[in-house]
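This report concerns only the one structure given below.
Yeah, one chain of the complex is gone here, protein chain that is, but the others are all in their spots.
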Amino acid sequence: MADEAPYNSLPNISAWAKSLGYLGVQLPSWDGRILDVKQAAESKTYCDEVKGRTNGLVITELASHLQGQLVASHPAYDSLFDAFAAPEVQGNPKARAEWAAQQMRYVIQASANMGLSVTPSFSGALMWPYLYPWPQRPAGLVEEGFRELAARWKPILDFADQHGVDIAYELHPGEDLYDGATFEQFLEATGNHPRVHINYDPSHFILQCLDYVGFIDVYASRIKAFHVKDAEFRPSAKSGVYGGYLGWKERPGRFRSLGDGQVDFKQVFSRLTAGGYSSWAVLEWECCYKDSVQGATEGAPFIASHLIDVPTRAFDDFAGAATDVGRNRRLMGLS
Amino acid sequence: MADEAPYNSLPNISAWAKSLGYLGVQLPSWDGRILDVKQAAESKTYCDEVKGRTNGLVITELASHLQGQLVASHPAYDSLFDAFAAPEVQGNPKARAEWAAQQMRYVIQASANMGLSVTPSFSGALMWPYLYPWPQRPAGLVEEGFRELAARWKPILDFADQHGVDIAYELHPGEDLYDGATFEQFLEATGNHPRVHINYDPSHFILQCLDYVGFIDVYASRIKAFHVKDAEFRPSAKSGVYGGYLGWKERPGRFRSLGDGQVDFKQVFSRLTAGGYSSWAVLEWECCYKDSVQGATEGAPFIASHLIDVPTRAFDDFAGAATDVGRNRRLMGLS
Amino acid sequence: MADEAPYNSLPNISAWAKSLGYLGVQLPSWDGRILDVKQAAESKTYCDEVKGRTNGLVITELASHLQGQLVASHPAYDSLFDAFAAPEVQGNPKARAEWAAQQMRYVIQASANMGLSVTPSFSGALMWPYLYPWPQRPAGLVEEGFRELAARWKPILDFADQHGVDIAYELHPGEDLYDGATFEQFLEATGNHPRVHINYDPSHFILQCLDYVGFIDVYASRIKAFHVKDAEFRPSAKSGVYGGYLGWKERPGRFRSLGDGQVDFKQVFSRLTAGGYSSWAVLEWECCYKDSVQGATEGAPFIASHLIDVPTRAFDDFAGAATDVGRNRRLMGLS
Amino acid sequence: MADEAPYNSLPNISAWAKSLGYLGVQLPSWDGRILDVKQAAESKTYCDEVKGRTNGLVITELASHLQGQLVASHPAYDSLFDAFAAPEVQGNPKARAEWAAQQMRYVIQASANMGLSVTPSFSGALMWPYLYPWPQRPAGLVEEGFRELAARWKPILDFADQHGVDIAYELHPGEDLYDGATFEQFLEATGNHPRVHINYDPSHFILQCLDYVGFIDVYASRIKAFHVKDAEFRPSAKSGVYGGYLGWKERPGRFRSLGDGQVDFKQVFSRLTAGGYSSWAVLEWECCYKDSVQGATEGAPFIASHLIDVPTRAFDDFAGAATDVGRNRRLMGLS
Amino acid sequence: MADEAPYNSLPNISAWAKSLGYLGVQLPSWDGRILDVKQAAESKTYCDEVKGRTNGLVITELASHLQGQLVASHPAYDSLFDAFAAPEVQGNPKARAEWAAQQMRYVIQASANMGLSVTPSFSGALMWPYLYPWPQRPAGLVEEGFRELAARWKPILDFADQHGVDIAYELHPGEDLYDGATFEQFLEATGNHPRVHINYDPSHFILQCLDYVGFIDVYASRIKAFHVKDAEFRPSAKSGVYGGYLGWKERPGRFRSLGDGQVDFKQVFSRLTAGGYSSWAVLEWECCYKDSVQGATEGAPFIASHLIDVPTRAFDDFAGAATDVGRNRRLMGLS
Partner (left out) sequence: MADEAPYNSLPNISAWAKSLGYLGVQLPSWDGRILDVKQAAESKTYCDEVKGRTNGLVITELASHLQGQLVASHPAYDSLFDAFAAPEVQGNPKARAEWAAQQMRYVIQASANMGLSVTPSFSGALMWPYLYPWPQRPAGLVEEGFRELAARWKPILDFADQHGVDIAYELHPGEDLYDGATFEQFLEATGNHPRVHINYDPSHFILQCLDYVGFIDVYASRIKAFHVKDAEFRPSAKSGVYGGYLGWKERPGRFRSLGDGQVDFKQVFSRLTAGGYSSWAVLEWECCYKDSVQGATEGAPFIASHLIDVPTRAFDDFAGAATDVGRNRRLMGLS
């Protein structure tokens, strides 16, 4: 169990997390106050030093969402995303995308230096304004979009492959990879790249009414990271999934503190276990109604109570034995 | 019962509709082959002439969706919407918006000339790319958007008021008015303009998981037109409301022929009746699985079977009588 | 969190409640063994004294249900309600109603003396035998009923207003105010009196199949007290909401200990928080299957686990900034 | 299929029903313009005459609801029910109850004279104001109520037994027999009288959220008459089963025209068939939204489309044969 | 639309079917009175003759369920299935299985002679007594069972391949192929034989609570025949899916006449259309409550009302055009 906490220094995070009983923490890699990602990419010593300052807390992954976001952006959002980029590339989308790709490479190298094998990220988006087919989506737009997206990510993915790191895309509205169908199109466009994976977060699926439990059964082999985050979607006579341009408190779809939303975590943990998932369960908290401290205090034991120890032997193996072909055939009336 | 049919000449439409047993037709006002809207605006004689060419079919409304669409458009969609504009204003958003406003005025005048009191339309959209709050929606954006939208529509609405015509906005994804919440914000931005109304179409609410039956109870007094159109939303483990950039046949949300989708029309007609709606029920057909002729052939009797004759007296008024205060008080043990 | 406990002396209640970890208690105002309401109305000193005998427990409200009940009663129930009245007015409905009004005034004054701003109560009932429209409800009966009810309560409400106290009617079958619709009719009959409020108790709504979550959103501004009480309604092939004249254990609708019924308290606390409710959550226990001590022992931590600390800042305000009109307009493609 | 129509002369009813394709009609026995029940009780000739005036339509039952209603009435409703009684007994509950018992005997005799074996009726009510257990229902009230009710009905039931006629109580809010539980208590109080039966009407069960399909399986052997009547219960945030003292159009529970409500008639007809019901399916219409003529015009074919011809042989009896004990034992491995 | 009717002579079937408006009929191939399957296998002339005696009705498929059934049978059912075999092989399971394989080859040849490309069938069963894992299913039993089953069917499938005929197994309890999972295991055991297909019948899936709609999406490419048959599963407090050894009328799972059960045929026909199914919809009737004639009379128009004409062009192709890569890239803000 780990925590993706928006705190601004590593000692702060680690002390706080320890006090909540956390074993690990997913580290935001875009905040220089927490981690100098370039230095971490270049110096294993620095990485060891960082790991030494965590009060014994395990660093589970380096999160690279904001860097991934900037790898591709439709012009309609350019000015809004500029705040996530270095000042020198702001206002220059082309330079910014190149800078973002470099940042991704730093995160990958830093992950490898830290002994981590996966980084959760965002895909960025070129087609998001065209999600609804009105005006009619022009022929070839989607194919072209995924072609371009793959072209930008392929070098990064190859670099990740060289360093033994998976990129686990968090499927998220606002990104071009927001559900299983878009993930499959991207996967295909990258030639089924072995480093294209998923950061599973059921909260984003609740808000798009996707079968988030069935999702696990279909994509189990590609799920490499997991955000434990809750959400609720409660449509009304006034608004539905598009939210009426309302704020978080008023729109029908909302993130919630763990246990306060609609995610059936009993099933999520069961299906992940059935699918062989064996990495961290990372608490992510965003809630418009409850305070963050309460959310974390309740969230940690909530996750702990959902963890599953896999059995060492089958419950009904007391009669288990090697295959006896003869008896089997006799049971079916075969000589 | 009427039909919004995409046919390219009035006699064609009217003959076809008559053969299906239709009583009326909602006329697209943007196709010059069917109606010269400028001429209709300027000449009542022309209007009478048009009405004389319908084989006795009633013209129920002039639809002004495409004109309304062009009153406001975010740049991301400019090139896609240009096809709906006159050649001379294509590529020039500002000129195009002015042209669209003029077209709306023509439709309003034409409606009045034809004795019609409502035109269904689209609001256009300035904010649609920002429907999901990622990136975080900047403070004031929504207020500014509705302010601008109202500023563009106010003169048109006033013009409509002078001609006794209501504008019934079809709440539709891709437009800034797509649900009850956005309708209310627009209504407020126009100072509760008496001509701001709704073209109720449950299919668009199915696709956004909005309570389309409850909607009627809340907004009954503002519903002035009605599209009888069916739809289904069947999310899967692969995709939900955002549709995975898939085509109509593959995305979870789809329009369907009447009776093949999920709209509970028994309830829709009941609530509209309860709410006092007394205008036309207009068949609109879009279906990716069924042929349009079959859709229309089945759709007409489908609507007919849902029409409700309101009662002329209450079923339990056999004992009905004037208020008898004395007896009422005695029943409650008073005086 | 507080407790409405049917114990017959204040020290008993307070000691017991303290041992369960309660912070406060809603005090029944009709049991002389617990509180002499006339004395409390007349003497602030006595009030302070009472408060000094609670072992530090907070008195959250004075409950005035039985006094309110007697303000209006249909003759069919007169003999059953007489037990709640002083001996000298029993058998004399008119005198009893006047006595009840005086008792209400005492409670109001006592509340003010104790520094309390709300008293939960019952409205009484004149029309309850006519809830089902067979025999056909005579014209004007309902209007007359609410007129009379308002006439009796107006002086009490005005008195409450003078003392800065709200009357929070518990919407309850058997009273004329039992749902939102009846509350609205009463509110209107009192001229939207500023002291007419609601004691929200979801258990009574479960038993009448009312949308108890949606209720909060509609009436949030009028909810001034809150009973945390659970219930279940499990209709069968033999009986439904009217209960077949069966006892509590056999009828389909039953109160239950907290957590054993069907109330979705996660949602109740969320919507109350969203609606700005900031007063006490008072445990009320009535259960035909479980012992009261177990009910209280489990109920206290149940409530504690549902309390919500409201956030001090929005979870996504890291990018928050003042409104930038220029940027907003550029985002929408406006000059 | 038959019709319970509130028309004021037999020729009118029969002509109208014939034009709708009805085969039979349930005759209201309380309207002298349609049937002189005393004369029908005393003269078989008159009965034959009446049957001769029906244009060949079958008279299926004589309905005795209003007479049954007056056999027992709580004082709270006395003045409202007086309109159903003969003028000479109005205002005199005791005389009225005796008069009603006599009317019931007339209906029974008249039924026998007409060759009918069942009369649908109401039980009347003594306890209805005490349906909800607040104020607490006093010990013994329910037992006393059913004892009195049985005492009044026993002589009538014995009379019915002598004439070979069943009394089929319509379980109906406002009567003391309103669900299965109350029916069982009454049945027991009458010593399981062989003439105590049920007029099944699912609409009243929808409005009390009772499992109306399961009801048939439990009480099949006692169902002797059947009203095909639809209803809907659509609770809201403002009101539930008790209806907020609102009118039919506004209260959540409403009768509806056949097919417009929530009754699953496919199941109702299937379970009645499975339970061996073999009498008439009688259309009853009450709807606040739809006109009665439309309701009847649609209702007749609606019922026709639900009628079930029972099979003359089992679908899988092609291999059917007499029991072969030897083979059966061999199949189970028995000698 | 066609009919699988258990009638004992071809003229009877065809006359009856014609009178009901059927276009075709699925012919049982095991009843010598209807078809001499050996002769049909050997003589195209005989086949033409048979086709000439159908009153113009199309023969849609030759059904080979009973022959397929006998290809493999667990001893527990041997004596029960003997009735379906020729007298000379009864009591001799080995000879009977060989006889059945020969019969299958006749059906295949006969189908080819009649110009038919698919025969619906049963797989037979070796493992059915072991469906529930108590006693614990011994290791290897299932693998051995499918190996044997495939070994028996492979030669028949190869023969079918030589004659251009598909075998469409009806997935059916009592057969080893009863759901998607067993179909897949068999398919794999046959080396993905190109002639292994499915006769889709939703009624059997209702009775095993399988997602019969989702089934179509998963197995669309293997569905080559379609039984339109309805069913209902209504578990109770007394029995569930295993049926309590009760008869058809009493067990919770029952076949029903079309429209009387729980199959959502709107969805079934939609998904089959979406999946490209283009063969016949064959009415199959088995119902314990309704007579077969009524079942057929209602079933034929029921199917007709569900047939879907596929569109000849997309509903929104009015703006359709060839891919314009330049515009697409400009829309996404690319050079």
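Per-chain numbering from 1; labels A, B, C, D and E assigned in written order.
Please note the rule applied: contacts are C-beta pairs under 8 Å (C-beta built on N, C-alpha and C of every residue); 3 or more make two chains touch, one makes a residue touch a chain.
In this text the structure is predicted, and so the values were computed from the model without any measurement.
Seen in the complete assembly, the chain not on display touches A, C, D, E.
Taking the complete complex into account, C:S79 is the one of C:S79, C:Q162 or C:T323 that touches the chain left out.
Check D:E49, D:E88 or D:E144 against the missing chain and you find that the one touching it is D:E144. Shown as candidates are A:D48, A:E88 or A:D316; the residue that touches the absent chain is A:D316. Considering C:T45, C:S221 or C:Q294, the position touching the chain not shown turns out to be C:Q294 (whole complex).
Contact residues of chain D toward the unshown chain are 73-75, 78, 93, 126-127, 130, 133, 135-136, 138-141, 144-145, 148, 316, 319-325, 327-329, 331-334.
By the touch criterion stated above, the residues of chain C touching the omitted chain are 6, 76, 79-80, 83, 248-249, 255-256, 259-260, 285-294. Residue-level contact of chain A with the missing chain is found at 266, 270, 273-274, 308-312, 314-316, 318-319, 327, 330-331.
In the analysis below, only the chains that are shown with their structure count from here on.
Each step here moves to a touching chain, and the least such steps from chain C to chain D number 1.
Of the two chain pairs shown, D-E and B-C, the one joined by more C-beta contacts is B-C. Rounded to a whole number, the gap between the C-alpha centres of chain C and chain E is 62 angstrom. With touch defined as above, residues shared between interfaces to two or more other chains in chain D number as follows: 76, 80, 248.
Checking each pair of chains for touch leaves A-B, A-C, A-E, B-C, B-D, B-E, C-D, D-E.
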